[in-house]
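Here the complex is missing one protein chain, while the rest keep their positions.
Then we have subunit A:
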Amino acid sequence: MSTPFYVSPQQAMADRAEYARKGIARGRSLVVLQYADGIVFVGENPSRALHKFSEIYDRIGFAAAGKYNEYENLRIGGVRYADLRGYTYDRDDVTARGLANVYAQTLGTIFSSQAEKPYEVELVVAEVGESADGDQIYRLPHDGSIVDEHGSVAVGGNAEQISGYLDQRHRDDMTLAEALKLAVQALSRDTNGSEREIPAERLEVAVLDRTRPQKRKFKRIVGGQLSRLLDAGSGTSTLADDVEDESDGGEK
């Protein structure tokens, strides 16, 4: 029997983390923003059928960057968890906090188990409240940690740079069109700082809209509605552009 090589726990974890991060970085980033009437999810996605964003429950949405089959698996697990919990107790007893904890435990166990390869995914679980104070956004990196976010969050390969850009410009009382415009601006910035155009048909957009009369608040924004919003956003974009100019001028 050959003697196994000794690898220090620190090194093993660092290797696993690097493996997961590299996997996540291969996909495009996505952003989740609070706006006046809820929470909007924006990402670049050439596919019409394979979604990055989806509904988990009445007020809870899910967004993921990384390896599709892995986050799809987690998404369906989450839907099953939420539906079973709502069936056992009550629909009000299904919360984003509970779901985020379950995801964190799941990702954490997989990450630290030597038998499984770590998942190459980064998740966002968001719940829209009755008012903006009740909104909750949780970011779940590949290692099972859990981060309670507010305002705006970006996940994926380019997340740090995008978050920085969003943090400077995001306000909680933005209209949907403004928030969408800001999200697209943030996503179109490449790592080297240059901008590229993301056509509307490559955008995947969904909202958790607290003003919807139905109990299910998740809604995809597609086609005509999306182009109208993008046009409206660029019509009122002077404000966002001003901020951008300021930062380019080095005032921030």
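Convention: a contact is a pair of C-beta atoms (placed from the backbone, for glycine too) under 8 Å apart; a residue touches a chain by one contact, two chains touch by 3 or more; residues count from 1.
Keep this in mind: contacts and distances are computed from a predicted model.
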item: Candidate names "Monovalent cation/H+ antiporter complex subunit F", "NAD-dependent formate dehydrogenase, gamma subunit FdsG", "Proteasome subunit beta" or "2-hydroxyacyl-CoA dehydratase"; UniProt protein name, chain not shown; value: "Proteasome subunit beta"
item: Residues of subunit A in contact with the chain not shown; value: 49, 51, 54-56, 73-74, 76-81, 83-88, 101-103, 105-106, 108-109, 216
